[in-house]
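Missing here: one protein chain of the complex. Every other protein chain is in place.
Chain IDs A, B and C follow the sequence of writing; residue 1 opens each chain.
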Amino acid sequence: MKTTILIHCPDQSGIICSVTGFIHAQGGNIIYIDQHVDKESNELFMRLESEFSLENFTMVGFQERFKNDLAEKFNIKWSIHTDDIKPKMALFVSKYNHCLYDLLSRYNSGELTVEIPFIISNHDDLSFVAEQFQIPFYHIPVTKKTKEEAENKQLVLLKKYQIDFIVLARYMQIVTNKLINEYPNKIINIHHSFLPAFAGAKPYHAAFERGVKLIGATGHYVTEELDAGPIIQQDTTPVTHTHTINDFIAKGRDLEKIVLARAVKLHIQRKTMVFRNKTVIFS
Amino acid sequence: MKTTILIHCPDQSGIICSVTGFIHAQGGNIIYIDQHVDKESNELFMRLESEFSLENFTMVGFQERFKNDLAEKFNIKWSIHTDDIKPKMALFVSKYNHCLYDLLSRYNSGELTVEIPFIISNHDDLSFVAEQFQIPFYHIPVTKKTKEEAENKQLVLLKKYQIDFIVLARYMQIVTNKLINEYPNKIINIHHSFLPAFAGAKPYHAAFERGVKLIGATGHYVTEELDAGPIIQQDTTPVTHTHTINDFIAKGRDLEKIVLARAVKLHIQRKTMVFRNKTVIFS
Amino acid sequence: MKTTILIHCPDQSGIICSVTGFIHAQGGNIIYIDQHVDKESNELFMRLESEFSLENFTMVGFQERFKNDLAEKFNIKWSIHTDDIKPKMALFVSKYNHCLYDLLSRYNSGELTVEIPFIISNHDDLSFVAEQFQIPFYHIPVTKKTKEEAENKQLVLLKKYQIDFIVLARYMQIVTNKLINEYPNKIINIHHSFLPAFAGAKPYHAAFERGVKLIGATGHYVTEELDAGPIIQQDTTPVTHTHTINDFIAKGRDLEKIVLARAVKLHIQRKTMVFRNKTVIFS
Partner (left out) sequence: MKTTILIHCPDQSGIICSVTGFIHAQGGNIIYIDQHVDKESNELFMRLESEFSLENFTMVGFQERFKNDLAEKFNIKWSIHTDDIKPKMALFVSKYNHCLYDLLSRYNSGELTVEIPFIISNHDDLSFVAEQFQIPFYHIPVTKKTKEEAENKQLVLLKKYQIDFIVLARYMQIVTNKLINEYPNKIINIHHSFLPAFAGAKPYHAAFERGVKLIGATGHYVTEELDAGPIIQQDTTPVTHTHTINDFIAKGRDLEKIVLARAVKLHIQRKTMVFRNKTVIFS
């Protein structure tokens, strides 16, 4: 059984030695360890991939011993994940289909080890894509008036299907705190600019107006402040004076889908940790 | 004799044909033509490289005929440049030497076809680099009190040496309107971020604080509004959570010097035109 | 009516002037002109986008006048394309679906202005994708014995549907001269390396073996010599010692689909010309 353990605690002498020794003592074989110390806060972040033989390992027993032998002593916040359980990912979309197509084709190819119980959209335009891939599609319109009601419907679905995390694949609505608080650092958005430049609406128009020579895309966790959450992935591509706004939009689509897919994969692989509105991205 | 002609006028039917026909009629051979029409304003920008045999060509005669036969008819703003005259470039620096070293080593290698009559700095730290390359170095300290006086000294030097354009090679002072108005679209600055993100002071610190996954550099013409002038060149390079602010600064140096050098070369080659705070960059 | 004219002839004084003058005389308005002179061969390549009002323009008349007034005089090889006719593109695939999904989702979004009459594959694996997008799918198995017969079947289909160009979207078979000669510079292949490195089979394995720090992808026209045709597009992405061959393959998929799509779009937009096994790619 392959396990991934994420650890976060104050850095302290002997911690790496203690953790690796513990895994060893439990009969685990460490395959990969990656760690980071935030120098400002002196906080340690660690990710361990270990292999356990099934006869020696029970999740409950391991968790209890980790808690008693390590977590309390070193004040560790931690989580353990096994690869026999696929996380459940909900997709929120609006009218643009490039990110949706990209994620669903990766999903169909087995590249994303998740379940996708459903797609939610405030428009009906992309129901045909959901049909193509035989994923349930819920059309939940959102207006100023119905926003709260719509969000409640979304929450009902999210709970019913025990969704683990949400991907906003060019969902053009602002998500409110109610949803964010239910899914802290578990809602991934793709913003079509190199944040913090051009936060908010119409970033390609703003980029065109400013005359930049690069456009970008940013995959980030959604927090209360719009487009200001922890950044997971960013990339840029060159543009020139010959490109119109429509060219920016077309070139940007390629960036958006690749950057979003990378962010989603890092999340699925448990390679992201969040601290003080920044991410640690393990290799 | 190789000439480069830059043209800017309202787009109109037959303009390309008329211009190329004119060059042809003057005995010129067009080597390269690049043109751009700004769709919003319907303005045309053109750059022509042409070869003239010396017996047929006098600058005064050509200019007069261009004016009479073309410029007035089509309402053309234009300039002509020949490669027998090297533009005069002044360097302004403070304490960081990477851009200065980079530009001077390119200059020494014959990569930059300019003259560099002098280097100005508000500190004395880099006088040794000027000595290494045997370029006159003027230490003109700048304080709040002496800012105006310092700028006047700068202007005296700029005029005395008939400087054509200025490169701020990590000159950490804000240049005032007096200088900018003397050198409109002729002062090139390197800003150490992908503008418009992180304009102003300490962009690497701000980038670190925000947790971006890319840092950037922007070469731009200086205008009244700080870090808001027309962008000539931009590039980015990836960073991770493992990088400290000092790592950002070190990685950034490589970006800054390359991006600044590219911007300077484009300017020297007359490949830049400015319109409504944006650049046309010819290929 | 928007027209795109591609021109290839020996460079000669006055040619740009003559061509632009001709378009002007025919009542056309030149929107964009891009040209290139190959210095070694002194050959000129030009691409003109022009707008004609329908009352003044007939294709037959224009072609005749172009031939008589320009082409014969300047020894021009040329072609003219109007945007009212969509080119017909055939897709050849094997078992990998990422390029196929990517192209079909772009097609569905209206990003590719082509018709796709059918998909051919030597395996049946991807028939489900064809079904998803409701494109006819022809399963034509290829073995050493049946290769010629298979190719004949392919040619029958290509002719029946009047296919203009072919895209090998990770079609793992070598295309023979018979097909290549029918479609000179009209078969686009994506090779999963930065050619000329790692031509032939298993480039990711070879790249892994060599320990490169970049992997690449190359979109090129297919010629008789394997992986040696004119390059349309290339890109690379960094890899490290931590990546396995499977990681190379996964990262490579993102490169392949983006590079192939760019190459296909350039071809569709008539922005490619081929000369001496190299491409001119207009902007």
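Quick note on the criterion: contacts are C-beta pairs under 8 Å (C-beta built on N, C-alpha and C of every residue); 3 or more make two chains touch, one makes a residue touch a chain.
This is a predicted model, so every value here is computed, not measured.
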Exercise. In the whole complex, what residues of chain C lie against the chain that is missing from view?
Worked result: 36, 39, 194-198, 210-214, 216, 230-236, 240-242, 244, 277-281
Exercise. Residues of chain B in contact with the chain that isn't shown?
Worked result: 97-98, 101-102, 105-106, 108-109, 111, 132-133, 240, 242, 250, 253-254, 258, 261, 283
Seminar exercise, completed: chain A residues touching the chain left out here are 13-14, 16-17, 20-21, 23-24, 29-35, 37, 283
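Keep this in mind: only the chains that are shown with their structure count from here on.
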Exercise. Do the two copies chain A and chain C share over half of their interface residue numbers, or under half; same or different?
Worked result: same
For this session: Would you mind listing the residues of chain C that make contact with two or more other chains?
Result: 283
